[in-house]
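One chain of protein is taken out of this complex; the other chains stay put.
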Amino acid sequence: MTRFRHLVARDLLTAWRRPGDVLLVLAFFLLAASLFPLGVGPEPQILQRIGPGVLWVAALFAAMLSLDRLFAEDLVDGSLEHLVLAPLPLELAALAKCLAHWLTGGLPLTLMSPALGLLFGLDGSQIAVLAVSLLLGTPSLSLLGGLGAALTLGARRGGALMSLLVLPLAVPVLIFGVGAVEALAGGAGSSNALVLLAAFFLVALASTPWAIAAALRQAVE
Amino acid sequence: MAGMHALANPARFQRFSARALPWSAGLTAILLLVGLYMAFFVAPPDYQQKETVRIMFVHVPAAWWSMAGYAFLAGLGAALLVWKHPLAALMARAAAPVGAAFAATCLITGSFWGRPMWGTWWVWDARLTSMLVLFFLFLGHIALSRAFDSPERGDKAAAILALVGVINLPIIKFSVDWWNTLHQPASVMKLGGTTIHSSILIPLLVMAVAFFMLFVTLVLMRTETEIGRRRLEMAALAAE
Partner (left out) sequence: MPALNAENLACRRGGRLVFTGLGFGLEQGEALLLTGRNGSGKSSLLRLLALMTPRLRGSLTWTGIEVAEQPEAWRLALAWLGHADAIKPDLTVRESLAGAQLLRKGRLDSLDHALGRFDLTAIADRPGRYLSAGQRRRAALARVMLSGAPIWLLDEPAAGLDEPSRGALHLTLREHMKSGGLAVISTHGDIHLPSARPIDLGEFAPSADALAEDWS
């Protein structure tokens, strides 16, 4: 466990030394979300209707944006070999990297989402559920994204390919995440969708680390 | 498993497929002819959907075998990663585009079906949407397996993707169904459950078997091509 913590701490330290990376993701999130009112017009009813979906899709793309630095730099500078050779299960190391990615990606996005919810005229309960759904959903995105990043290590056209791999797998996250907020408007409770989001996270937690580890082993073969 | 082990050797596979291909190709042709004849002339028009219901005889088998095709890809992925069958990689390379083509066939015929039924070429119906996501999963597999300078690396990466994908596929299907009930659109493409009349069921089953044989034939042919291609690459490397 101490080694797990050291790995997370090292990635957080790296992110801390390069705050631009995190800010870029947040800026992209803000930009992508604010393009929609410009695209569909400023009518409050429409914006409130599409707001949760738009913010979730924007968060999905923003999460893709930061994936290329998850393992690719480690591959280039040789650290990935040391990660594979480290005497801790590579599955745990992969999990540590994904956790650091979430702490510097999904978590800031979640914290920023209430402000963007206001831009779309969401009411208080919608904003709260949106934030909770992002909190439960973005860890799954970091896990699936970690898989995409590991699978495309050393590939041609890595970035676009990564999105093609990860986004279809992330469809349930998007559906349950938006569904949680929309269930409010429909009068139904959003707890169903939130439970499904959490369940998806557990499945991802159980199934992706070994796949990421296998992909990393292949990348250093 | 003994059979699969025997076929793991490319040379032995080629001897097998040289014998099997004419039979499977012939059977495919006969079944398709019989199935299409029954679909067009034996099956009655639907009292609601009229003649357009006949699209189902292509649409539904394509959907079945594209889904089964993805499960097959995952099985090949396991065979490559766990049992290190060299042939599994080549067969996955051969099968993924066939599965994608089946999924595309399902989507396109679904769109043809939707035009008279819904008055629009595309409806975000649960089945069609799931099939669209499956199509993307196939595309991802194809793109990933061909994205590396070393084909072996592409094979193994795609194998991992297929295994994760097959775990995710039922969840995606569930989530899309869930999403669909949340938005409650018309669902026309439901078959009448277990009470399908035999005049429809038999042509459908014949077409299903025909599509299966088509899948097998195409995969066998394409696997042979992949073996040849890999041989050429090996020869080029050895000549260096």
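Think of it as A and B in the order they're written, each chain with its own count starting at 1.
We adopt the following convention: a contact is a pair of C-beta atoms (placed from the backbone, for glycine too) under 8 Å apart; a residue touches a chain by one contact, two chains touch by 3 or more.
Remember, it's a predicted structure, so these values are computed and weren't measured experimentally.
Chemist: On chain A, what residues meet the omitted chain?
Modeler: Where chain A meets the chain not shown: residues 2-3, 6-7, 10, 13-14, 17-18, 73, 76-79, 81-89, 217, 220-221.
The criterion applied here is as follows: only the chains that are shown with their structure count from here on.
Chemist: Distance-wise, how many Å sit between the C-alpha centres of chain A and chain B, to the nearest whole number?
Modeler: 31
Chemist: Could you please specify the touching residues of chain A with respect to chain B in the complex?
Modeler: My answer: residues 147, 151-152, 154-158, 161, 164-165, 167-169, 171-172, 175-176, 179, 182-183, 186, 196, 200, 203, 207-208, 211, 214-215, 218-219, 221.
Chemist: Given the complex with chain A, which residues does chain B contribute to the contact?
Modeler: Checking each residue of chain B against chain A gives 81, 133, 136-137, 139-140, 143-144, 147-149, 153-154, 156-157, 160-161, 163-165, 167-168, 171-172, 174-176, 178-179, 182.
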